[in-house]
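Apart from one protein chain that is not included, each protein chain of the complex appears where it belongs.
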Amino acid sequence: MRIRLLYFATFRDVSGRDSEERQVAGGSKVSDLWRELTGEMPGLLRTGSMPPAAVNREYTGPDTVLAEGDEVAFLPPVAGG
Amino acid sequence: MRIRLLYFATFRDVSGRDSEERQVAGGSKVSDLWRELTGEMPGLLRTGSMPPAAVNREYTGPDTVLAEGDEVAFLPPVAGG
Amino acid sequence: MYLTDAPIDAASLLAAARTSDGGVCSFFGVVRDHHLGRATKRIAYESYGPMAEAEIGKIVEGLAREWPDTQVLVRHRVGMLEIGDVAVAIVAWSPHRAESFAACRAAIDRIKATVPIWKREIHPDGTSEWVNPTSESPSR
Partner (left out) sequence: MYLTDAPIDAASLLAAARTSDGGVCSFFGVVRDHHLGRATKRIAYESYGPMAEAEIGKIVEGLAREWPDTQVLVRHRVGMLEIGDVAVAIVAWSPHRAESFAACRAAIDRIKATVPIWKREIHPDGTSEWVNPTSESPSR
């Protein structure tokens, strides 16, 4: 199935892109996607363990199962204000 | 000796004046003056025990001995801000 | 210097940031339309002027000792104030936000505790009384 992945701040610098459409296996969890991404782009691991993730613009945990059309983002440490 | 006494807020309402020149005995303390004033104007006691006192525009305690020319004020509960 | 009988323009006070300041915390005490369940029409602020100036000066010096990187501005209005008028303004500029909040909060708390200023609430029916905060809740 297809998801849309967004990259921000350091993660955009590492990936070289703002966003991408991506195929993931049915039943994939957020943590599975993170493992896949860091396999391709070890530079994402600079922030340490899995960063906070958002699915469809809401914070969610690593065990959330992804669905077709989800908008997914892993969020580097936020620094607003 | 002579002192200058100032009245503010409720104390001005009770005394009916802003200020007065007053003769006090040499060696009088702040607490002596308060006792004298409340004897003349029991309405001052509405705030309870002796209120904070200022001599020459500084907070001071009840045992401070007054001197010729001092500016003295007993201060009703303050309510700035 | 700290007291004024002219209206306080809250906005104009905020402009004094230094380039090293990252946080600005301000507090404005405003005349509101009620107090202890009764309607307020206006408030007369009275001060022991020279002593109030000196006491605020001591508070500002104390804040500068406790938070040396933080710059604090204080203005307190006296005279007859209408609903919505700014009675007291505190602005604390600091490199960091925690210090700006702490210094601003300390400033207003200390001003309310020790500066010889009194206020007389005037009700819509023309009656009035002096406010006695010692008989009220501490958050008021």
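Letters A, B and C mark the chains in the order given here, with residues in each chain numbered from 1 onward.
Note that in this section contacts are C-beta pairs under 8 Å (C-beta built on N, C-alpha and C of every residue); 3 or more make two chains touch, one makes a residue touch a chain.
These numbers come from a predicted model, not from an experiment.
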Contact set of the excluded chain (shown chains only): A, C
Selected from A:16, A:39 or A:80 as touching the chain missing from the view: A:80
Contact with the hidden chain (one of C:42, C:58 or C:105): C:105
For chain A, residues in touch with the removed chain: 6, 8-10, 13, 47, 54, 57-59, 73, 75-81
In chain C, positions touching the absent partner: 10-12, 14, 17, 19-34, 83-84, 95-101, 104-105, 108, 138-140
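One rule holds in what follows: only the chains that are shown with their structure count from here on.
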Distance from the mean Cα position of chain C to that of chain B, given in whole angstrom: 26
Chain A and chain C, separation of their C-alpha mean positions in angstrom: 49
Centre distance in Å when chain A and chain B are each reduced to the mean of their C-alpha atoms: 72
Touching two or more other chains - residue numbers and ranges from chain B: none
Sites on chain C at which at least two other chains make contact: none
